[in-house]
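A single protein chain has been omitted; all remaining protein chains appear in their positions.
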């Protein structure tokens, strides 16, 4: 159930590589099962205002075991979760936060990325989440 | 005027039973006459992000003696209470918070539920509020 | 690693019984492995100001895997952790918060109690922690 720092580092490294490919410096955060911060980094020249957003995206994704963008669809004016962002000391409900799952499909953490367009943020977060999945599978095979 | 812990526990138990029937783990909170927290529980596997929402729903319902969903109708863009959610350290204005009334119809507390769709949240909160009403009536009959 | 709500309820029930024996109404909180609130109750006539203290005691005990009173010994003027209470949104460093451990001795949560003298708070928290330990042992035996 616990994400080791080593696995979090590999996850963030994959996200960073994706950001370098895109050419947009990002803020990247990983939270654990308890939604507590495990790892954070801000790439050179990344927006200062995106630190808090990256961390809040990761927390939001773990808080509800859902991609942050899916909350945004429900929190628009007139929608079921209007203004939910005010809760939990501030949620972020646009794309860039993705749950991290173990091999049994259980959410055990989340990654949050902020620094560019929501399309780029999502792409970078997804690169991290994909790497996380592969690392867990390798770890699983090795331990068999 | 005061809700005893015992009655709050029976109220939450009824809400929990409703949540178990629906099959959605919930966060459930009861606040008292002063809108102060009396009882809170998080069911196994319930969303971490719903703790704060459940408590804020209960507080919101008591703050204005109204079901939380009714505030949401007034807080939309262009509506009279636009952005009221920013007040009081954060309100929740979608369904799941219901005032608790004594036999004279006076609001003496509230229940707040969060963990599923707003329909499920409301259903579970209503189960708690209904139980609260029945318990008060029984108590009244016994005391006659 | 997870404390079920059922076990948290038994833990709080034991603490409540201890409070009733002493005759002091208490606020009692249990947090989980991630230091997130699991269960909270305020007994009839317990101090309003002790809600936050009970929750902060539980969080503090889990934050550092230590009894809260032990932090207070280190946070006095001139001592190594002077003013540590300002961190983490507010710590409580006097007695009444006790870590909850699994059968392997790993801290997996904490209980926090506030409502009387620190001696009474500690006694009630310890009653909860003792019950938690016994429940885990029984669960272990049954599962063998």
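As written, the chains take the letters A, B and C, and residue 1 is the first residue of each chain.
Operating definition for what follows: a residue touches a chain if its C-beta (ideal position, glycine included) is under 8 Å from a C-beta of that chain, and two chains touch if they have at least 3 such contacts.
Computed from a prediction, not measured in an experiment: that's the story for all the values here.
Looking at the complex as a whole, the chain kept out of the display touches A, C. The chain that is not drawn here is touched, among residues C:23, C:78 or C:105, by C:78. For subunit A, the residues touching the absent chain in the complete assembly are 2, 4-5, 8-9, 34, 36-44, 48, 51. One chain of the complex is left out; on subunit C, the residues touching it are 34-35, 59-60, 62-65, 77-78, 80-84, 86-89, 91.
In this text, only the chains that are shown with their structure count from here on.
In the Cα superposition of subunit B onto subunit C, the rotation angle, rounded to steps of 5, is 180 degrees.
Distance between subunit A and subunit C, defined via averaged C-alpha coordinates, is recorded as 32 Å.
With centres defined as mean CA coordinates, subunit C is found 26 Å away from subunit B.
Of all residues in subunit B, those touching 2 or more other chains are 48, listed in ascending order.
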